[in-house]
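Note that this complex is displayed minus one protein chain, with the remaining chains in position.
Residue numbering begins at 1 within each chain, and the chains themselves are lettered A, B and C in the order written.
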Amino acid sequence: MVPLSYYLVLSGILFACGVTGFLIKRNIITIFMSIELMLNGVNLSFVAFAAEWQALSGQVFVFFVMVVAAAEAAVGLAIIIAIFRTRETLNVDYVNLLKL
Amino acid sequence: MLHLLLFLLFGLACVAGAVNLLVQRHPINSALSLVVVMGSLAGEYLLLGAEFVAAIQVIVYAGAIMVLFVFVIMLLNAGEEERTSGSRVALLLGVPGMLIGAVLVAWLLVERSATPAVAVGALPGDPQTIGWLLFHNYLLPFEVTSILVLIAILGAVALASQPGMEASAKKEG
Amino acid sequence: MLSITQFIVVSIVKIVVALGVLLTAVAYTVWLERKVVGHMQNRWGPTRVGPFGLLQPLADGVKFIFKEDLTPPHVHKPLYIAAPMISLIFALTAIALIPVGGWISVAGLSTPLAITPDVNIGLLIVLGIASLGVYGVALAGWSSNSKYSLLGGLRASAQMVSYEIALGLSLVGVLILAGSFNLREIVEAQSGTFWGFIPRWNIFAWPPQIVGFLVYLTAAYAETNRLPFDLPEAETELVAGYHTEYSAMKFAMFFMAEYANMITVACLASLLFLGGWSGPVAGPAIVRALLPVFWFGLRVFVFLFIYIWVRGTLPRFRYDQLMAFGWKFLLPVAIANLIITALIVALRS
Partner (left out) sequence: MTPNLHLWLIPVLPLVGAAINGLCGKRFTRTLVCSVGLTASAAAFVLGLWVATQPMVSGFYRESLAAWIRAGDFRVDFGFYLDPLSLVMLLIVTGVGFLIHIYSVGYMWEEGGFYRFFSYLNLFLFFMLTLVLASNYLVMFIGWEGVGLASYLLIGFWFTRDQAASAGKKAFIANRVGDFAFLIALFLLIKHFGSLDFASLFSSIGALRPETQGAGLLTSIALLLMVGACGKSAQIPLYVWLPDAMEGPTPVSALIHAATMVTAGIYMIARSHVIFDRAPTAGTMVAILGTLTAFFAASIGITQTDIKKVLAYSTISQLGYMFLACGAAAYTAGIFHLMTHAFFKGLLFLAAGSVMHALGGEQDMRNMGGLRKKIPGTFWTMTAGTFAISGIPPLAGFFSKDEILWQAYASPRGSWVYWLLGLITAFMTSFYMFRLWFLTFFGEYRGDRPEAHAQPAPGSGGHAHDGHGHIHDSPKVMLIPMMILAVLSVVGGWVSYHHTFENFLAPVFRDAGPTLAAEAHPPSGEAPAEEGGGETLLMVISVAAAAAGFYLAWLLYQRRPELPKQIARRIEGLYQTVLHKYYVDELYATLFVKPLVDGSTKLLWHGIDQNVIDAGVDASADRARQLSDTMRHMQSGNVRSYAGWVAFGAAGVIAYMVWIGIK
């Protein structure tokens, strides 16, 4: 028997790691991975809450999250390729033209 | 007991993978560590009884999405990321803020929340039930997400296609 | 029901047996391939070592083991070493889910003829593990820091991800008919016959999964990088593709992984489409228990032979043809098959 809060804390840690990655990583691809990490953390909390409330909806929503993640990955990677094609770099710190 | 051990095992794998994703400087290492995270998350799902979710997690995330990442990394031949200091805000505001938030939530969860203990397979999510839910109660969201995926596919194709490619294709065809 | 210790002991026994059988099968599939292709091309194939060169695999193994294991410079070492292991591990793990027969009871212990007990999402897990196998190839290609390998890895990852979809969709028809992910249940759903003589296999069932079967077969060739889809290791273009830089045991691992994968998909094919181990059984108990395994092995052998046959016959695709074929032909066909099956089943019920 494991207290549910452990699962939640775990998902929180994963999410936090994702945010940190987004903040400190420079490589666009890695940043995308951080986003995936956050999504996974959220998924875990979904499943955990589903277990707590005995409601399968949580698990169903995980699928929706996965689908969205897949779509996001597809588009995002395509964008990354386009960026690399034009700017010859994957470092977000060099992709900062959109400013005043 | 065994349950707790397995939870800790997979959990530690998860955290290790996540932290490794942060500290590794080469994207492909990060990608692999993320694969580890996802695999062990599948383990956690199994512990919670969501077997179908676990399987899909492995197939879709580890088997498809991450392969895509690796593929792109290989395609763009991404090297080590150089430590440019583009943003002070991210370091000075973001990281501490995120840490504060995480710590607060964790503290609240552990100290203040009276969440019940869950047994192994607390909520068996077998394919039949999930599928039934997915195609009855959540039919509309399902269809909407399918449309979303379609749009995503089109967008990806449009984005990744070389500017001159259509013309050359016309020439050949 | 078994106690935990009994369970562990039985499992270990089963694992050892299975591994032995599998590796032997792998070795002799190689031998078989060389022989068959040789005869197809009007050659002898291996003849020197032992009768009909039956000991050739052993010789190869010894050679692999004693070869110098050299690591090229400028490779990404950890991944370079890890890659072959990854492929082999996943290839072997996939087998663990495959049931090869009914239940067997030895000394009062009855256990299913599969390493793992029945998992009700067995098929999904097999697919998942198979889909993980691509990492080995991709990483090998990337880490060995050579353009041939890199291209091989790229091709492998793209090709596998693409064909995985067609593969999965082609199976859904069977799943609809069986109504379960459990391989054993799927097989049992195919027991019996139509009108007494046609076996109730999925390729004969109503609606027949013959289309799904063919799609599966084709996609499986692509998944296992076999001809006519062996672009990742196309000798004529990319020396040896992703394992150009590998030698000795590491190379052997890739080799074994490839053939293990072949056997896995062959097993899946016979389980899903050809009624698994169903077949006439008679005689004493032990024979009753082992005959199905024989029928099963027979089917697998047929599939392996077809593999080799195709290899000896068909030329290699061009890469764009490969992709176009996967996305523009296989996938639509698989979807059509799925839709038709679903419709018929829905109308019938």
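As a convention for this text, a residue touches a chain if its C-beta (ideal position, glycine included) is under 8 Å from a C-beta of that chain, and two chains touch if they have at least 3 such contacts.
Small disclaimer: the values here were computed from a predicted structure and weren't measured.
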Touched by the hidden chain, which of the shown chains? A, B
Taking the full complex into account, find the residue in B:L104, B:A117, B:V144 or B:V157 that is in contact with the omitted chain. B:L104
Looking beyond the chains shown, say which of A:V2, A:V19, A:V60 or A:L90 touches the absent one. A:V19
Logged for chain A, residues touching the omitted partner chain are 19, 22-24, 26, 31, 92-93, 95-100
Tell me, which residues in chain B touch the chain that this view leaves out? 86-98, 100-101, 104-105, 108, 112
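In the analysis below, only the chains that are shown with their structure count from here on.
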Multi-chain contacts in chain B: which residues touch at least two other chains? 52, 56, 64, 68, 73, 75
Please list all residues of chain A that touch 2 or more other chains. none
Would you pull the chain A residues touching chain B in the complex into a rising list? 1-10, 12-21, 23-27, 29-30, 32-34, 36-37, 40, 43-44, 47-48, 50-52, 54-57, 59-60, 62-64, 66-75, 77-82, 84-85, 90-94, 96
Of chain B, residues touching chain C in the complex: 28, 32, 35, 51-52, 55-56, 58-59, 62-64, 67-68, 70-71, 73-75, 77, 126-127
Can you list the chain B residues touching chain A in their complex? 3-4, 7, 11, 14-15, 18-19, 21-22, 27, 30-31, 34, 37-38, 41, 44-45, 47-50, 52-53, 56-57, 60-61, 64-65, 68-69, 72-73, 75-76, 78, 81-87, 90-91, 94-95, 98-99, 101-102, 105-106, 109-110, 113, 115-119, 122-123, 125, 129-130, 133-134, 137-138, 141-142, 145-146, 148-149, 151-153, 155-160, 162
